[in-house]
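I'd like to ask some things about the structure below.
Heads up, one of the protein chains got dropped from this complex, but the rest are sitting where they should.
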Amino acid sequence: MDLLNALVAFANFVFIPAVAYGSQLALGALGVTLIYGILRFSNFAHGDTMAIGTMVTVLVTWWMQSVGISFGPLPTALLALPFGILGCMALVLVTDRMVYRFYRAQKAKPVILVIVSMGVMFIYNGLTRFIIGPDDQRFSDGERFIISARTFKEMTGLDEGLAFKTTQGITIVTAVIVVALLFWFLNRTRTGKSMRAYSDNEDLALLSGINPERVVMYTWLIVAALATVAGVLYGLDKSFKPFVYFQLLLPIFASAIVGGLGSPIGAIAGGFIIAFSEVTITYAWKKVLGYTLPESLEPDGLVQLLSTDYKFAVSFIILLIVLLFRPTGLFRGKSV
Amino acid sequence: MSAPVKNTLLFALVGLLILLTGVMQSWNSALLILNMGLVSAVMAIGVNLQWGFAGLFNVGVMGFVALGGLGAVLVSMPPVGEAWAAGGLGVLAGLLLGAGTIVAAIIAYRRLPRGRGRALAMAGILVVGFFVYRAVLDPSVEAVEAVNPAATGYLGGLGLPVLLAWPVGGLLAAGAAWLIGKTALGLRSDYLAIATLGIAEIIIAVLKNEDWLARGVKNVVGLPRPVPYEIDLQNDPGFVERAAGLGIDPVTASTLYVKVGYSILFLVVLLVLLWMAQMALKSPWGRMMRAIRDNEVAAEAMGKDVTGRHLQIFILGSAVCGLAGAMMTTLDGQLTPGTYQPLRFTFLVWVMVIVGGSGNNFGAVLGALLIWFLWVQVEPIGLFLIQVVTSGMAEDSALRLHLLDSAAHMRLLTMGVVLLVVLRFSPRGLIPEA
Partner (left out) sequence: MSGGAYDDRGNRDRSIANPDGVGTLVARPGTKGARQTAEAFLIGDSMTGGYGAGPDILHDCTVAVNRGEIAVIVGPNGAGKSTAMKAIFGMLDLRQGSVRLDGQDITDLSPQDRVVNGMGFVPQTSNIFTSLTVEENLEMGAFIRRDDFSGTMAQIYDLFPILKEKRNQPAGELSGGQRQQVAVGRALMTEPKVLMLDEPTAGVSPIVMDELFDRIIEVARTGIPILMVEQNARQALEIADKGYVLVQGRNAYTGTGKELLEDPEVRRSFLGG
């Protein structure tokens, strides 16, 4: 029984939150990795792209709520999501047209594009704050739990409750669907294959008649969709605050690099590795250990390896370890 | 127009902007802008050393600046004797143990033969070391933080003159830079950018959470000053008399006096650094740096130690950023870890360097002064513009109120636009590298 309780506590406080967070990171890292593979730079504006897509979704959600449109037990934000994606797509395409395309035509070095993306980051960041303000915004509604802790306790008779939030469920399901769609697109469609070919060998792609501007456009569209989905899921699960989205840049980059920059599978693996490490290292294990260990060995402290404020340090240290011992990332990306 | 004339005009323009602020707003605002502008210029020189001279992509400026600030606290604040008695030695011992663990792991990695045994040994050392470190550190930290938490709750500093803190801040930053550079620069794939981004966040996290070190988010306030206090000046009859002689009221006069004092100090530091950076640029060392930057392979083939030189300049640049951080904390008179944000302390400095002209020290200084001026002044200008634009709207129109509310965020937008416009139309900056 104690072991079951320990398992439930583990699932409740570590496993489920980490899976949800990992899915969000993975979606974000996929966007970063696609840009790196095809446009060949690390997009510092990615966190703010997520924020913009989420902001549009939040605004549409509020409007829907105000006119009484709802999605039953599911959050209204899911209905608003397509609008957020469209808004984000429009914005990144305009940005590409007005900013990035010039540097592609100049054959500017990738690092110049990184600096350019810093400028875009400032603008997106300013836009978000200008429109919705820098404060915390909540926009989730509908049922809060798929299984609440109390129901679970009643159902199973265990001491530990297992709460499964609707937002966590939605995050996981959505992430699976989005990733499946992305991989189907990249591996099965002509356009998707041409994107991979372009990322692999630009000259040969040009010789094969692949139009680089089309590849770039599709990349931005996909990245906008991924960023918005990741941002909305994160916002539903926690809350929407522009600065936090900017800060997500570090764990997202860490995920992409740990997995191997340029490798979509790596981005997903990296996202989960970072998420699980962050959650396990900053979780206070007292409860779980209390159930599993004999009373005499029960710990006095919280058994928290690092305080939650050091979660960035966790992503960073994992990044460091992977890069020291396997510089290309786990899935042989391009950061040789 | 020849380059020197153009550059002089550019500097004159920035000077004029600041003078205008003095005339139109107040001389206090003007000096405030000038002082932070000078500090920013020092940061920009640091970043320019790394990016402009050597092409090193450091996006962790914030961390080095914060370390400089920490240096200011550690040097200038009076020591808290009670806290030292409560757990000072324990904290030191804990930190030494932590460092020892890492050193032991590195030695194990170097000495033991490759294989699973080595990995296990390293993991063992690290895990055991971690728990020993926590076991020694945690109780001492608790004891230290329990000492009068509302006022101190930390170990305090050395109680030395604050000016001494400036080089110490630089040294702290240099030490951190050495650690980062040693791990990040030597690898086949150098991932300095992401490493610096991460380390900056970690430094801020440490400052925010390790209360025993610098009180965390409770902030250390009331740092000693290198210049007199306003209140003392106001109580000094001689000063009041002189102020009256100039026709200024004593309160304003005292604030101006203090700010000018800072300006002079900062200007001296800036000029010395600028001179040193210029000499470095023109020296054989500077030429070698640029040669490495422009063709690393060729430089390496000619027997230049590329990684070594990169490490050198990375440490130097970071030290300059740390120095600037100590100067800034001295100017503020307080260390507030909560206010360190990458947009403001890392990316804004980058905008300064790029706009001013990467690779040119004068460009970096100009960019810093100009961008800092904009950063401060965009807010009132934006507010004014929005007031003009929305003046036709109803007084209580929600859109109007929202826009007025949001004017403060115009500065981020403006910085982005300025950076993109300069990159597009004058990619080498206002004062290009010679």
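In this document, chain identifiers A and B correspond to the written order of the chains, with residue numbering beginning at 1 in each.
The rule we apply is simple: a residue touches a chain if its C-beta (ideal position, glycine included) is under 8 Å from a C-beta of that chain, and two chains touch if they have at least 3 such contacts.
Here the structure is a predicted model, which is why all the values come from computation and not from measurement.
Contact with the undisplayed chain is limited, among A:Val111, A:Ala284 or A:Leu330, to A:Val111.
In the complete complex, the hidden chain is touched by one of A:Leu3, A:Val67 or A:Leu207, namely A:Leu207. Among B:Ala66, B:Ala83, B:Ile194 or B:Ala253, only B:Ile194 touches the chain left out of the display.
Mapped onto chain A, contacts with the missing chain fall at residues 36-37, 40-42, 103, 106-114, 190, 193-194, 196-197, 199-210, 253, 257, 261-262, 334-336.
Considering the complete assembly, chain B touches the hidden chain via residues 51-52, 54-57, 189-194, 292-296, 358-359, 427-428, 433.
Basically, only the chains that are shown with their structure count from here on.
For chain B in complex with chain A, the touching residues are 57, 130, 138, 183, 187-189, 191, 193-195, 197-199, 201-202, 205, 208-209, 341-343, 347, 350-351, 354, 405-406, 409-417, 419-420, 423-424, 427. Within the complex formed with chain B, the residues of chain A that make contact are 42, 99, 102, 111-112, 114-116, 118-127, 129-131, 133-134, 243, 246-247, 249-250, 253-254, 257, 301, 305, 307, 309-310, 312-313, 315-316, 319-320, 323-324, 327-328, 335-336.
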